[in-house]
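With one protein chain held back, the other chains of the complex are shown just where they sit.
By written order: A and B. Residues from 1 in each chain.
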Amino acid sequence: MNVRDAFFYALCALLLGLAVLTVAAGNLFRAALALLGVLLCTAVLFLLLQAEMAALAQVMVYIGGIMIFVLYAVLLTSELGGRMPAPSPVKMLLGVAVAAVALGFLAGLAQKTGAGAAAARARMHAESATKESAASSADAEAGVNIASLKTLGQKLLDPKGFLIPFELISVLLLAAMVGAIAVARQGGAGVRGGSEPGAAAISVKDQGGAGAAESRGAPP
Amino acid sequence: MTLAEFTPLLPDLLLLALALAVLKIDLWSEDGEAGFHLTWIGLAGLALLLAFGSRSDAVFADYHITAASRVWKLLFTLATLATVFLSRPYFRAGGNARGTLAKSGAFFGLLLLCMQGMFALVSAGNLIVFYLGLELATMPIYALAAYQPRDADSAEAGSKYVLMGGFSSALTLFGISFLYGATGSLGFPALEAAVRAAPADPALWGGIFFLLGGLGFKLAMAPLHMWAPDVYQGAPTPVMAFLSVASKAAAVAALATLFLSPLNAVRPDLAPCFAAAAVLSMVAGNLGAMRQKDLRRFVAYSSVAQVGYMLLAMLGEGDGSRAALVYNLVTYGVTGFALYFIMGVIGKEGPETMSGLRGLSRRHPGLAVLLVLCMFSLAGVPPLAGFLGKFMLFSAAAAEGHYLLVGIAVANAVVSFYYYMLVVKEAYIAPPGEAAAIRLRPLQIMVLWGLGLALLVLGVCPAPADWLARAAGN
Partner (left out) sequence: MTEYIIIGVFALVGILFAGAAMVFSRLAAPRFPDVGKKLNSYESGEDAIGSARIQFKIGYYLFALVFLVFDVEAVFLFPVLGVLRSAGSATASGSILSPLFVWCELLLFIAILAFALFYAWKKKVLEWE
């Protein structure tokens, strides 16, 4: 085991511990802080995989943006100090069962992929004659990191790459903002006063916008 | 890259410009009149451009402008246009008993941005554009569902739709990541080749499973339909109309975009899955609709049942299925907007519930006749529009030998006749209250005649269906 592997396993152990803490913490605020740690560990994991863009998005959008949002959401709730009621044993068992099934599926998949990946990849590239995959396989052969900031930047500007998704993202962000403003400032009365009937909805709504944004953070 | 290569993108770019212009106007004038007129004129122009404009196809790497995508776009444009007109009285003081909506500028802007997402969805040539389109087609509706000011139901609808939408987006994205892992590519052509080469790859099936889950939520396909009644009931009526016609059409289009082209090779293996979802949706929708007193909830359950019928088309072969889906969505849209028009009229003074329909035959016989046409069309009674739509769906499934399934669907259609008649019974037989006669303005009477004629013509005359089949097929 070299240094890199040791670091990887230590990181994963930390990540898993924080993830357990996120779901097990009785206090919502602590759960949010633990989640922040999970996201940071994931960012480092992305760096280990040389996925610079994903790491950048993780740090800027998730840790810098989404977590601020989550913390605001927690601070906006009035039941902040209180401990959350523990879930019923049946629900916990059910959750563990679902997690176990998911783990089994993913583990099986990982094993299978590890064995047959090379053969499948070779077969596929032979069959798909499209320019795009030919280019990316050429990149892979030339040792170009397809997830580096530079390659990604070029692809974002290239009409044969990700130009249209790039422009769509700005429209999506505009829509998120217009929607949030329209709902949060309803009826012209402004956003003050947490006791408005719409107030509960506002907090959830904006989180939804954030949720949408977070899934946009990491293009492949 | 020259400028001429971008001309097929003109409708999409014009739509973006229109959305920005409407939002810009919203900043100047608070009353929203200018925004309304700009929106409907722009949408009408866009519809003309899509119907009669350039026929040239263009395939960029990730954005495909084809005849089929133009038909879908025309459908979305018309549905949005109808929503814009429907929403008009809801923004006027006294236009609706539930309360007046505010901020019409942002409302129209959000509708247009939503439509932009739908446009991207049907033109998607890779999974990233597909996902972004799906997201853009959903996100503005989160805000629109909560548009009724100071209304707890509307706030609940918004938050429910956010949670469900966020969850289904996450599922979809998870599925897409599996597909990328299985095939090593995001582009549809490469995806298609990879699916052909290794159709039994477990990663591929994991991806398809999650994708279907995510799209099932958007589609309100049973057993993932639980959110629909609450959201439909809480949202303002124009938003419910948009959800049940345009947004539903977008979800169906998403399903068709993926499973009728790049993933076509696995569709025979998925047949039991689609069949089960279809039967569940029909049964859940029909059983749910029987017990409803609120018209918006009623529409929700009835649309779940309609999704069940539409899923039958996923069992047929490609081109016929796409034509059947488009035609069914057109007829469902016309029927739906006829019903929402009636709801808008009765909603001016009373609640939009079953009891609000009471005595409609005396208050305005024309409206009552339109209601009967609507219900017959939804039930699939010949010679109305809904019949031909259902017939096309059933024959698409029957052509591939799914006779049992078609039998179940026909039985469900017969059962649904019962509760559609309950609505008619309210309008004709239930004892009327002391409600006064309804007076329609000349424009409204024209709309009434137009919708009624459309319901008949779309059912009797096969020319529109033929045209759609030809246009959507290739």
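Convention: a contact is a pair of C-beta atoms (placed from the backbone, for glycine too) under 8 Å apart; a residue touches a chain by one contact, two chains touch by 3 or more.
What you are looking at is a predicted structure, and each value in this text was computed from that prediction instead of being measured.
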Out of A:Ala6, A:Ala24 or A:Leu75, the sole contact with the unshown chain comes from A:Leu75
Among A:Leu15, A:Leu39 or A:Ala184, contact with the omitted chain is made only by A:Ala184
Please give every residue of chain B in contact with the chain that is not shown. 1, 20, 23-24, 27, 61
Please output the residues of chain A touching the missing chain, sorted low to high. 29, 44, 47, 50, 53, 56-57, 60-61, 64-66, 68-69, 72, 75-78, 80-81, 131-132, 135-136, 139, 144, 149-161, 163, 166-167, 169-171, 173-174, 176-178, 180-181, 184-185, 190-194, 199, 202-203, 206, 209-210, 213, 216-217
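Rule of thumb we're sticking to: only the chains that are shown with their structure count from here on.
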Distance between the centres, which are taken as Cα means, of chain B and chain A, whole angstrom: 30
Per the contact definition, I'd like the list of chain B residues that touch chain A in the complex. 1, 16, 19, 23, 60-63, 102-103, 106-107, 109-110, 113-114, 116-117, 120, 128-129, 132-133, 135-136, 139-140, 142-144, 146-147, 149-152, 154-156, 158-159, 162-163, 165-166, 169-170, 173, 177, 180-181, 183-187, 189-190, 193-194, 196-198, 201-203, 206
Within their complex, state which residues of chain A touch chain B. 105, 108-109, 112-113, 120-121, 123-125, 127-133, 136, 159-162, 164-165, 168-169, 171-172, 174-176, 178-183, 186-188, 196-198, 200-201, 204-205, 207-209, 211-212, 215-216, 219-220
